[in-house]
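With one protein chain held back, the other chains of the complex are shown just where they sit.
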Amino acid sequence: MFDSSTITLIFPWIILGFGIMATMLASSVRIETRLPAKLLTIFTLVLVMITSAKLFNLDTTITINGFIEVSHLSCMTLFFISAISLIFVVGSGGYLEKEKLHISDFYNLVLLMVLGASVLVSAKDLFVMFIALEVMSLPAYALVGFRRNDSRSNEAALKYFILGGALGAVYLLGASFIFGASGSTQLSQIFEWSKIHNGDVLLFLVGHILVLFAFLFKAAAAPFHFWKPDVYEGSPVAVTGLMATVITTAAFVVLVRLFHMVDFQSQSFVPYLESLKQLIRVVAVLSLVVGSTIMILQKNLKRLLAYSAINHTGYILLGLLGTMSKPEQIYSVWFYLAGYAVISCGLFLLLSQSETRNDQGLELVDLTGLMKRNPLVTALASIFFLSMAGMPFTVGFFTKYTVFMSSIASGEVVFVIIAAICTVIGAYGYLRPVALMVMRDPDPTAAEFNGTKSNQALIIMLAVLCLVLGVFPQALIQLTKGMELIP
Amino acid sequence: MENSQQLTALLIWPMLGSILAWFIPKASQRIYSLFISIVQFALVIYVAYPVITQTGQGLEQTLPWLSDLGIQLSLKLDSTSVWFVLLSGFVSFVVLGMKGQWYRRNTRLFSSMAFFLIFSINAAFLSSNLIVFYLSYEAVFIPMILMVGIWGSSTKANSVFRFFLMSFFGSILMLVSIFYLSYLYFLKTGIFSANLNDLLKLSNENSPAMLWCFAGFFLAFAIKVPLFPFHGWLKEVYVNAPAPATIWMSAILSKLGVYGFIRFVGPLFPEAILSAQGILLALAAFSVIYAAFLAIQAKDPKALLSYSSISHLGFVMLGVFSMGASAKTSAIVLSVSHGLTSLVLFYLYDLIVKRKEDVSLEAYSGLAKKFPILFVCLFIGVLASVSLPGTFNFVGEFLVLIHAYPVSALCTILAGIGVIFGAVYMLKFYQKLGFGVSSDAQVAEVAEDISGFDLIVIVLILALIIYFGFQPSLFLGGMTNV
Amino acid sequence: MNEPWMMLIVACTVFLIGLMGVIFRKNLLIVLMSVELMLNAVNLSFVTFSKLHNSLEGHISVLFVMTVAAAESAVGLGLVIALFRTLKTADSDQIQILRD
Partner (left out) sequence: MNLLLIVLFPFFGFMINGFMQLRSLKTGHKISSKQSGSIATFAMVLSFITAIYYFIQFSGQQEDGRLIEQNLFSWIKLGAFHVDFSLRLDSLSLLFTMIITGVGSLIHLYSIGYMKEDETPAKYFSYLNLFCFMMLNLVLGATMPHIFLGWEGVGLASYLLIGYWNQDTAKVGAGQKAFVMNRIGDLGFLIAMFIAYKYVGSLDLVDLQKATLSPKIASVVGLLVFFACTGKSAQIPLFTWLPDAMAGPTPVSALIHAATMVTSGIYLLTRISPLLLQAPDVLSVIAMVGVTTAFVSAVIACAQKDIKKILAYSTVSQLGFMFLACGVGAFDAGVFHVMTHAFFKALMFLGAGSVIHALHEEQNIFKMGGLSRKLPITTFTFVMGWAAILGLPPFSGFFSKDEIIIQSLHSQYGNQILFIMALASALLTAFYMTRLLVLVFFSPSRMEKETEEHAHESPLVMTLPLIALAILSLVGGFMHHSEGGHEEGQSIMIASVVVALIGAAFAFFRYRKFDKEEMTNQFVEKGLGIDVFYNKFFGNGVPLLAKGLSKWIEEYFIQNSMKFCTWMVEFSGSVLKSFQVGSMQVYLLMMVVFGLAFMIWILESVMQGVIFYGK
């Protein structure tokens, strides 16, 4: 049971644990010991990436004690999450320095969050999921409120915390109902139960729906999205970026697992499949509409991106909708998440370079006439914004392409049309900042963008990645196609 | 169909030009862009030559690009697309040779975007895979928006947005239609494909779904062309855009819509078109007259030219919707001739504007005396625009109308009335600019008559317009076997 | 067999009380307490189901939940204190700077 091969399988988490301990030690020695903490974090994350990469193309799915799954899917996500975190850790040093937040605790919390997220994506037990969710969320709350002297940051953290806590309790209640109905908290056993179960499923359904709500909340799908704009606006940019990428990815992996928790072939769950699809349709359309229409009214850039995230959630849900009847289309969700993460990584890092005159955060008007003053940043930002809008030859196009294709393939034409219209509305929202940057004359009160060379290089790499994936997305698609969902 | 490797060159070369433009010093950008575009045009001629001469033969090339997504990079140059590709090659060369004030600002970006535009236009005209077509069709927006936005005149942001949003709205619905078509194909055969050749197998189906798909396509192209109720974006954009962008839009991008109708909509949805033919023809004919009326009341000469563009494209659409090989060929001829004519008119109008200090519109008068050669050229352009016999436009318009007449006499006559109004507004345009008493104050002091590159190119185009007015067999002969 | 369902009703009631507390109480500390109440209500339901299924899983879960709840309240209190320092209030109605 505890043999050497298992150790290899859980290596990434062990490394993460050691990393957390090390950074904790470093910060307990002196809180200003940034460099060692940063180096330790980078080292840890690189190691995690290496170890998880070694586990790629695992041809079998190994479940440890029914709690944790080690599969191609989990390893890929783990690798991906740690890579994104690594980019943020490397890229946000300047920002933290500027905001005077640069203490080793930051790295400690980031690593904790990564640990939580990485366990979350591999969790095969409702309870493990809860623990992992909390391990991910608690550092996230702290990170959102990292600017301790800024009331906005505090407010955002508190809102996030209270709502997250309440929804965590909702999740637990749902989990307990599922446990009550099926007699187990392990997903595989629940799946087996659903296969043979014949009879009343009310308790299970209530539990399942509650559980879904909790993670729809984490993924910020309308109407569970209210926290997102406020939290995005209040939190430090680097943290917003982490939330937009790491937490969203983890939440969606869990959502996919939860949606596919039961065997819909089973007699007692056949009508439920249709109802669930209906739920996803409604939530997806709501997210699309809410995200796109409110986005075009925003003045604050981070808020705009929050609504854009809600909009993107809608697209991903559309892809998910396709998988409900055609599970092999699941790759569209993964691909979308990956593409979206690349774009938002770049965009948030870019925003973290800005220096505004006031501390209201970066307003849209702060971008006025940026092209004349800083063409590089303008070009990069335009690439990211156009990517978000789904313009051709950027990764954003193919992400949308795959989810549309997946839902068309399951016959959801009407919803694809709605999504298409929302894409147009959203495109307007993304084009506004581009137009401001490109078409206006510079405004003396507008924001400055100063980044270190390494930082710039990182963002340029991400932008190039956006474009390369926009022309040759095959590699990524091949990888994501391997990420099959095993109940 | 011959398999050919040359077609990718038409894509690679402008893309290369677009990338390399960033490494060329500002001072030599014009030479650079001229060089790239001349080579590009030469390439187009080289590739297109066998297609033009061997009637009915085309070139084909298929590269596996994203086969797992149902996307193949299949390029096809046949007698339909060859004229559009040639036209775009020629127009791009002329546009990049123009001397203009927009070169002073963001020079590198301009050349880069220009070649990216050429790249996407070529890709759109060449691709016979609908997804690739959509991709390039959509990619055209990016340089276009930037051009209008950065180098355009004031009050541009709104017009750009309107242009972008309307076009994007149409084209994304087309994308959904494409998806749905390939889904239908999937249901039929079990393979996902967006290749035109595959999807054509669906064309004889007459189901509501096909009608909806047709609607998606129609909307996209009708906005692009534009047809009557979908033209709202056009005027502001044309007026505000810098001359190269205006020329590109009216000479080439509108042809993207026409091409889309001819290449995709016609073959894919013959049933749908036939069932809606009356409405479609009426829309086209109404576009002609409606835009002519708008042109009559337009105060701004550039707005007048923009409306005239809509009006002439109405004729093209009349030909397209008449269905049948001859009508289609006529529509292509008219498209090419309209491309050349609008190139001349917008080009010369830009030269005139540049020669005036005062840009206010009432201030035009009596310039013909100041710039006689320029105005002689403009006059021939105006004559071509009113499609006087002996010009290329006449051939196109005459053929379109004579082939539309048996289909719908009423619409043809309606569109014919547009011919009269065409004379009214074009003469008004010319008279306003050229005739009357000139006052020296309006003219910039250094202003000279047209000369150099401008003169050579314009005379060349006008010569072509007149030559093809008498010898259009090049266009007609190659296309009879379509 | 009636007994477990009764317990479940109790659990749900407590959960709802907690939820109401979170929604309607204005003092942040009471809101925090209400969250704890919700978690404890879930504990009750876990124990009930554990008994129903004769399995230990639910009992173990309770322990975990309590631990997590403790951690959560630590973080929560920290956040409330930080907010109190900047805004000088613990009234939930006062924290509405971020909106629209």
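For reference, chains read A, B and C in written order, and residue numbers begin at 1 within each chain.
The rule is short, and it goes like this: a contact is a pair of C-beta atoms (placed from the backbone, for glycine too) under 8 Å apart; a residue touches a chain by one contact, two chains touch by 3 or more.
All figures in this text were calculated on a predicted structure; none of them were measured in a lab.
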{"item": "Contact set of the excluded chain (shown chains only)", "value": "A, B, C"}
{"item": "Among B:274, B:413 or B:456, residue touching the chain not depicted", "value": "B:413"}
{"item": "Listed residues B:225, B:383 or B:458, member touching the removed chain", "value": "B:383"}
{"item": "Sole contact to the chain not displayed, among B:35, B:65, B:212 or B:398", "value": "B:398"}
{"item": "Touching the absent chain when the full complex is considered, from A:206, A:465 or A:486", "value": "A:206"}
{"item": "For subunit A, the residues touching the chain missing from this view", "value": "158-159, 162-163, 166-167, 170, 201-202, 205-206, 209-210, 213, 217, 223-224, 226-227, 229-230, 271-272, 274-279, 281-282, 289-290, 293-297, 411, 425"}
{"item": "Residues from subunit B at the interface with the omitted partner, ascending", "value": "162, 165-166, 229, 231-233, 290, 293-294, 296-297, 325-326, 329-330, 366, 368-369, 372-373, 376, 383, 388-390, 395, 398-399, 401-403, 405-406, 409, 412-413, 416-417, 419-421, 423-424, 427-428, 431, 434-437, 449, 470-473, 476-477, 479-480"}
{"item": "In subunit C, positions touching the absent partner", "value": "19, 22-24, 31, 92-93, 95-100"}
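Throughout what follows, only the chains that are shown with their structure count from here on.
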{"item": "Chain centre separation (subunit A, subunit C; CA means) in Å", "value": "26"}
{"item": "Euclidean distance of C-alpha centroids - subunit B vs subunit C, Å", "value": "65"}
{"item": "Centre distance in Å when subunit A and subunit B are each reduced to the mean of their C-alpha atoms", "value": "43"}
{"item": "Interface residues, subunit C side, partner subunit A - complex", "value": "8, 11-12, 15, 18-19, 22, 28, 31-32, 35, 38-39, 41-42, 45-46, 48-50, 52-53, 55, 57-58, 61, 64-65, 68, 71-72, 75-76, 78-80, 82-83, 85-87, 95, 97-100"}
{"item": "Complex contacts: residues of subunit A adjacent to subunit B", "value": "371, 386, 391-393, 397-398, 401-402, 404-405, 408-409, 411, 413, 416-417, 420-421, 423-424, 427-428, 431, 435, 438-439, 473-474, 477-478, 481"}
{"item": "Of all residues in subunit A, those that touch subunit C in their complex", "value": "127, 130-131, 134, 138, 141-142, 145, 148-152, 154-159, 161-162, 165-166, 168-170, 172-173, 176-177, 179-180, 183-185, 229-230, 233-234, 303"}
